[in-house]
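Removed: one protein chain of the complex. Kept in place: all other protein chains.
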Amino acid sequence: MQKTLQEIAQIVNGRVLGDSGLTISGVTNITLAGPGDITFAVEPHIAAAETCAAGAVIIPEDTEHFSKTAILVKEPREAFTKLLEVFTPPLEIQRGISEKAHIGKDVKIGKNVAVMPFAVIDDYAEIGDNVILYPHTYIGQHASIGADTLIYSSVTVREFCKIGERVILHSSTVIGGDGFGFITKDGVHGKVPQVGNVVIADDVEVGAHVGIDRATMGSTVIGRGTKIDNLVHIGHNCEIGANNLIVAQTGIAGSTIVGHNVTFGGQTGVVGHIHIGSNTVLAARSGPIGDIPENVFYAGFPARPHQEWLRAEVAAKKLPEMRKQIKALEKRLQKLEDKK
Amino acid sequence: MQKTLQEIAQIVNGRVLGDSGLTISGVTNITLAGPGDITFAVEPHIAAAETCAAGAVIIPEDTEHFSKTAILVKEPREAFTKLLEVFTPPLEIQRGISEKAHIGKDVKIGKNVAVMPFAVIDDYAEIGDNVILYPHTYIGQHASIGADTLIYSSVTVREFCKIGERVILHSSTVIGGDGFGFITKDGVHGKVPQVGNVVIADDVEVGAHVGIDRATMGSTVIGRGTKIDNLVHIGHNCEIGANNLIVAQTGIAGSTIVGHNVTFGGQTGVVGHIHIGSNTVLAARSGPIGDIPENVFYAGFPARPHQEWLRAEVAAKKLPEMRKQIKALEKRLQKLEDKK
Partner (left out) sequence: MQKTLQEIAQIVNGRVLGDSGLTISGVTNITLAGPGDITFAVEPHIAAAETCAAGAVIIPEDTEHFSKTAILVKEPREAFTKLLEVFTPPLEIQRGISEKAHIGKDVKIGKNVAVMPFAVIDDYAEIGDNVILYPHTYIGQHASIGADTLIYSSVTVREFCKIGERVILHSSTVIGGDGFGFITKDGVHGKVPQVGNVVIADDVEVGAHVGIDRATMGSTVIGRGTKIDNLVHIGHNCEIGANNLIVAQTGIAGSTIVGHNVTFGGQTGVVGHIHIGSNTVLAARSGPIGDIPENVFYAGFPARPHQEWLRAEVAAKKLPEMRKQIKALEKRLQKLEDKK
């Protein structure tokens, strides 16, 4: 694809600085960009961008001096993301149901779907319009998949689970595996039937190798717009609110309830049966073991306010010094006592 | 399904308190239960259960006052679990070998199995009676699967591995991947062939995305009745005893030997080549780096007795205060010394 700088300025609602007839054929980051590419820069990188090899740079509209060809916009990062979409040719996804897929009985399938070879849609499942099922996906009995949802290879959606619209499930993710529930009697663990399901709201994205367990009864719920990274575990009967960001390798044990716009740093571990308030940020590797209020920044294990954690970390570094100080005090005190 | 309270009381071996002709059509938890449902309550929730919306509540037989329709039993939780099973209609699993499955040469398959579309049973494998293989399962050459075992979608059981009876393997789990074994020479890591296998005993349940690596030689072993949660890693040549509970995201490095009835809290990390005694509990996120005795409760990293860990945690919180105390002592001591 090729576009002039003028055409690009129209797409991103910006103003050209320099040669508006310049032809651009690629969109990439500042390190990789060459003379035919456009990239972007924001402070504190704007001055450095003047010497990059890119043909043009998208910069903030209030930039005062810039010696290179540029497009001035309000939000350079957003404009750049838009161009990435425009310049990336979509994959050729062949619509239709592959003859090599397996469709069970009494299945409902919407319009314009792509069901690829060796995908399985089990009995009584419902598939919305424009859904894409990659090879080796398994959609269980009575499960439903909302319109415009994209499910990559080897994903499992177990029976009775409900996936919203415009959801993305990455490869090998498992929705609706049994929760980890047992009753132990005389040292033997008897299985508690896990008869609930998982409900995933619209606009959710789930990374690769994520396990979201079905509820014992009722539903495990993932709220609208929440984004989940790779290798995350979400236990049975959790209720996760809207627009959360759950970074890789985080685990949330069963029955925990989370508000909206919460961020979980990578490798966070949350115990079961607690509440985490909205707009809260949990630092990477933190480990909440009790309720966490709204609007806070917590860190450490057990998780506590980030400032408190920082103070304890600083003090911990002083520990060897503190031991020396105590010994020195002891000596001086002994000397005083001996003089008596 | 519909049953009267009298019929239900007979199923759970209990006694009706109130209208024994009441019709029940659902079994669910106390929050979700409506007038047609039965739920359960144990102390300290029994008083609160009197005001719930459920049609009837299963309560302990020694409850003295209860103003609502109820069934009195010895073990309410167990009775409730039994009812969950009775009221949950089993999925319709069609028995037989799908024409779309692939069966290798010299395979032995028992009676009454369900081998779903796109399942692969490779050469020389043996499948016991009543086994269910979901779509996209792969059973390797010479592997064997015991009777009544249930294997969900996209599970891999590699060559020569042996799975017991009544085992459940959840989706995308991998049994018998190569152990992580290399000999490093001049900075280059040469692969050590992993020619052993994995042996899983009867009544084991394994969550989604679990990796249990095959032994370098001999067998990696999972003991009878052990239950493993999602995203757990078990290294080559581990020997895990009977009736363990291994909670999500735990990792156990190679050649570690674990006794019976051990509990691993979530995100525990165990080094290789150690012994963990029977009946021990490792708290969530603990990290044993040496042998752990029987019958203990350990926590922290490195793992130590829970009481010791607690004391250290309490002391750590006092650190900023201790620094202040040392400074104050220093001042007072200086004053005394100056007086001399």
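We call the chains A and B, going by the order they appear; numbering starts again at 1 in every chain.
Please note the rule applied: a residue touches a chain if its C-beta (ideal position, glycine included) is under 8 Å from a C-beta of that chain, and two chains touch if they have at least 3 such contacts.
Just so we're clear, the structure is a prediction, and the values are computed from it rather than from any experiment.
When the missing chain is restored to the complex, the residue among B:3, B:82 or B:136 that touches it is B:136. Listed here are the subunit B residues that touch the chain not shown: 102, 118, 120, 123, 136, 138, 141, 154, 156, 158-159, 172, 174, 177-178, 180, 182-183, 185, 187-193, 195, 209, 211, 213, 216-218, 231, 233, 235, 249, 251, 253, 267, 269, 271, 287, 301-302, 311-312, 315-316, 318-319, 322, 325-326, 329, 332-333, 336, 339. Mapped onto subunit A, the interface with the missing chain covers residues 27-29, 31-32, 77-78, 81, 84-85, 88, 91-92, 98, 100, 116-118, 134-136, 152-154, 168, 170-172, 205, 207-209, 225, 227, 229-231, 243, 245, 247-249, 260-261, 266-267, 284-285, 313, 316-317, 319-320, 322-323, 326, 329-330, 333, 336-337, 340.
The definition used in the following text is that only the chains that are shown with their structure count from here on.
Subunit B has its Cα centroid 26 Å from the Cα centroid of subunit A.
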